[in-house]
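A single protein chain has been omitted from the complex, and every remaining protein chain is retained in its original position.
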Amino acid sequence: MSLLTIDNPVFVTYTVAGAIMILKLMGQGWMTVYRMLKADAGWATPEDMRSGLINRNPRAGQLDPNDYVERSRRIHRNDLENIPAFLACGLLFVAVAPPYLLANILMFGFVGARLLHTVAYATEQNHEVRATLYTIASIAVIVMAVYVLVAVVS
Amino acid sequence: MSLLTIDNPVFVTYTVAGAIMILKLMGQGWMTVYRMLKADAGWATPEDMRSGLINRNPRAGQLDPNDYVERSRRIHRNDLENIPAFLACGLLFVAVAPPYLLANILMFGFVGARLLHTVAYATEQNHEVRATLYTIASIAVIVMAVYVLVAVVS
Partner (left out) sequence: MSLLTIDNPVFVTYTVAGAIMILKLMGQGWMTVYRMLKADAGWATPEDMRSGLINRNPRAGQLDPNDYVERSRRIHRNDLENIPAFLACGLLFVAVAPPYLLANILMFGFVGARLLHTVAYATEQNHEVRATLYTIASIAVIVMAVYVLVAVVS
């Protein structure tokens, strides 16, 4: 019997957590776009210097790195190092039928920690705050992956 | 009843769209390899300067960034910011049983927009072209994720 259906409450948890994280990932791309337009800098590519609807007043320096923009790219990179692994791991986790409470703690713990990580990064909190949130999310994925291995090997 | 089987036409759509996007992602790595070899530059790592089958004539400057190579890496990064999220989101979308036509529009819309995005980026089209294709693909994923959330929460 398949556990990967919306009749399974653990799969619903995964679906909600996963969809929130997917929206978070897509939104980060838009934060970078917003910041590039606002800073009028941090463009990635030479042809972006051409005059057009997006770049009405090309000026020297638009291609230089800009920390306001690069910060959004670093948040994105950090997300990409964690969220796709979570999305794959969550599905495996559902398939080995974990306890409902554990699944909710791990999945929504991951979601909460990652959302707060972005808030902390965007508002330039101390390294320790970011590191703590990164660690919580990372451990949630590691616990799920180890749980999956133990469940299928044993 | 599981919807994640090839008896379900929406899952077949996801399978075809997903496999094309996976091949696209893998191919981008090979475009970077091709460009590094052709430009004889843009190598990422100090030991690549050693003489060998891949680098027969080491010369100063091979480790410097090279826009022809970096462009392929930027395309790849842009893909990685979008395609893994699509691959995870598409599966969730199939699981909530969307209309077949809607699934085809969103999934093949995403695939078409992302393939054209790479063509536009590789051929140095104006920023507006890339931005439009990026937006179409991004909105397709966002619509799928919101649809999933509404379907399981309601």
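For reference, chains read A and B in written order, and residue numbers begin at 1 within each chain.
Definition applied: a contact is a pair of C-beta atoms (placed from the backbone, for glycine too) under 8 Å apart; a residue touches a chain by one contact, two chains touch by 3 or more.
Note that the structure is predicted; figures quoted are calculated from it, not measured.
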Contact partner of the left-out chain, one of B:Val12, B:Ala39 or B:Leu115: B:Val12
Absent-chain contact - pick from B:Gly42, B:Pro84 or B:Pro98: B:Pro84
Residues in chain B touching the chain absent from view: 2, 4-6, 11-12, 15-16, 18-20, 22-23, 25-26, 28-30, 33, 43-48, 50, 52-55, 76, 80, 83-84, 87-88, 91
Sites on chain A contacted by the missing partner chain, in the whole complex: 1-4, 67, 71, 74, 80-82, 84-85, 88-89, 91-92, 95-96, 121, 124-128, 131, 134, 138, 141-142, 145-146, 148-149, 151-153
